[in-house]
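All protein chains but one are shown at their positions in the complex.
A and B are the chain letters, set down in written order, and residue numbers restart from 1 in every chain.
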Amino acid sequence: MIASLIEGVPHRALALLGALLVALVAAPLVAGDYLLTVLILILYFAYIGQAWNIMMGFAGQLSLGHALYVGLGAYTAASLYVHFGIGPWLGLLVAVPVAALAGAFIGFLAFRFRVAGVYFAILTIAVAEFARVGFDHLSWTSGSSGLFLPVAQFTHNDLWQLRGHPVMFYYILLAAAVLAFIFCRALLQSRVGYFWRAIREDEEAARSAGIDVFHYKMIAVVISAAMTSFAGVIYAFYYNNLFPEQVFHISRSIEIILGPIVGGIGTLFGPILGAVILTGLAETLTAALAAAGIDLPGAKQVFYGICLLLVITTLPDGVWPWVCKRIGLAERNK
Amino acid sequence: MNALLSINGVSKRFRGLVAVDRVSFEVPEGGVFAVIGPNGAGKTTLFNMIAGVFPPDGGSIIFAGERIDGLPPDRICRRGIGRTFQIVRPFPALSVEDNVIVGALLHRKRVGAARAHAHDVLRRLDLYDKRAQRASALTLPDRKRLEVARALASDPKLLLLDEVMAGLRPTEMDRIVAILRELNRETGLTILLIEHVMRAVMALASRILVLHHGAAIAEGLPEQVMRDRAVIDSYLGVEAIA
Partner (left out) sequence: MPADVYLNVAVGGVLTGLVYGLMALGLSVIFGVVRVVNFAHGEMMTIAMYIAVTLFTAFHLDPLVMLVPIAAVMFAFGYVLQTRLINPFITRPEYSQFLLLVAVAIIIVNLLLIAFGPDAQNVQTSYAYDSFQIGPLIVDATKAYAGLAAIVVAAALFGFFQYTRLGTAIRACADNYTGALVVGLDVKHLYALTFGLGAACVGAAGCMLLLIFDVTPAVGPAYTLLAFVIVITGGLGSMPGALLGGVLIGLTEAMAGLLFTPSAKSMFAFGILVLVLLFRPQGIMGKRTA
């Protein structure tokens, strides 16, 4: 099984991967608090970018409302904790199906009724916005005033309740990102992965090759939504407060897609590289501005916008394929 | 010989234009059946109905003893009908090999088995050496053979070929004709093809149907059809048999 996962990968690349992994595991030992939070953000976006990439990069469906699944995951787990004291790992068992169901709903509506391309993107935006306004009025989750998780002073890391030092979250997200990476690699090489790529390339031709397009698109959407909701649960327990205006906002959805697009849609490393570049540079920018005494809300977003613009105009396939060519690694899984 | 595919009184109308008008014929199992006729005669419309792109307005299509008219393209492919497109549609960003693996995966669960089968098919179609190239980088003749390979990989009982010879040089065409004949002879694959290139039709077909303005005007053995007055007047021209 492991053999098939690393088949075709040059030894150089494997060695680099290994070194990277070691570095990441050891990072908290040397990183300061601020750097740690930046790394956490990078891992969060790397993970969530992988999840989004399944829908877009693999199956070719542009979702601009992925914040919906983050929000559903976050609010489900958080409200179960606040109202019933149910820990996050148990809450996951409810949160993931909720998000998966939402994804299935959107997928069913869209694919049954042949809503595709830009129209599909607009549909996803609309549903996320609907949720944003809806949750503003949902009293069970405290509506627009926000849902707050009790944050007691912790003396030790409580993995079960996800209460603890950021380092705990770091390792959870690292594990999640690594597992997501491996999972995506396995998916791409599997029968499902081949069918997804065929659908992405040419839906009609895929259909006449015997592929049940509706079925496989649904699988992509549901897996993507389910994976994303896990990140939502972590989000809730890391930040300890949720506001519909923020969680479901379209800016969140756009942040999710920036990593994979800048890094390289449909590739395995794209989301990771994208997260590193964008979050790394953005935080550097903010830190530099802060150091110069300038506080510009919106500067980070302008930076994101410019990055997106540059990538779309000059490197439409993303940075990773370009890097690959430069360092001579053939990207097999485009 | 049994009829593998049976077309019974099939019609299709597009808003007032009758594209196919009560056409009936049978394709014997193991045979090579050609549909010819001038442009606009309804050949591709007929094909699209068989392949499930749209349903007929009248009549029925029976394949291997079961009705298939109205089924979607993917169900039809799974029943055992593979098709190519008039304007080739390979999966451009995928490699030649991966293109064919997609076809092979239809009836195989494991990618390894699909790859092995894909290699067999690629060898037969003379594309094995190019298996790592991106489909978009291939020449037209190669892309045509790739489409045939992809369709073949799904283990069809009936192969629908839509003007596969168009745009090919004579040597290229002879190559494909040879491959198709070999396939038909060795595996008993039934082939239904639309063609304009009479040379290929005569080399391959055991029976021919001629369509004109959506209706069948002649059907039978090649020698008979070629000498049919109506066929000569409407399509072939006297020089064809001179």
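To be clear about the criterion, a residue touches a chain if its C-beta (ideal position, glycine included) is under 8 Å from a C-beta of that chain, and two chains touch if they have at least 3 such contacts.
Keep in mind the model is a prediction, meaning the values are calculated, not measured.
The shown chains contacted by the absent chain are A, with contact judged over the whole complex.
The chain that is not drawn here is touched, among residues A:15, A:35, A:93 or A:118, by A:118.
Only one residue in the set A:9, A:62, A:186 or A:323 touches the chain that does not appear here, and it is A:62.
In the complete complex, the residue from A:35, A:93, A:126 or A:151 that touches the missing chain is A:126.
Residues 62, 64, 109, 113-115, 117-119, 121-123, 125-127, 129-130, 133-134, 136-137, 250, 254, 261, 296-299, 301-302, 304-306, 308-309, 312-313, 316 are the ones on subunit A that touch the missing chain.
Operating definition for what follows: only the chains that are shown with their structure count from here on.
Work out the mean CA point of subunit A and of subunit B, and you get 44 Å between them. Those residues of subunit A that touch subunit B in the complex are listed here as 189-191, 194-195, 197-198, 201-202, 204-213, 334.
In the complex of the two chains, the subunit B residues touching subunit A come out as 51-53, 72-74, 77-78, 83, 85, 89-94, 98, 101-103, 105-106, 109-111, 114, 150-151, 154.
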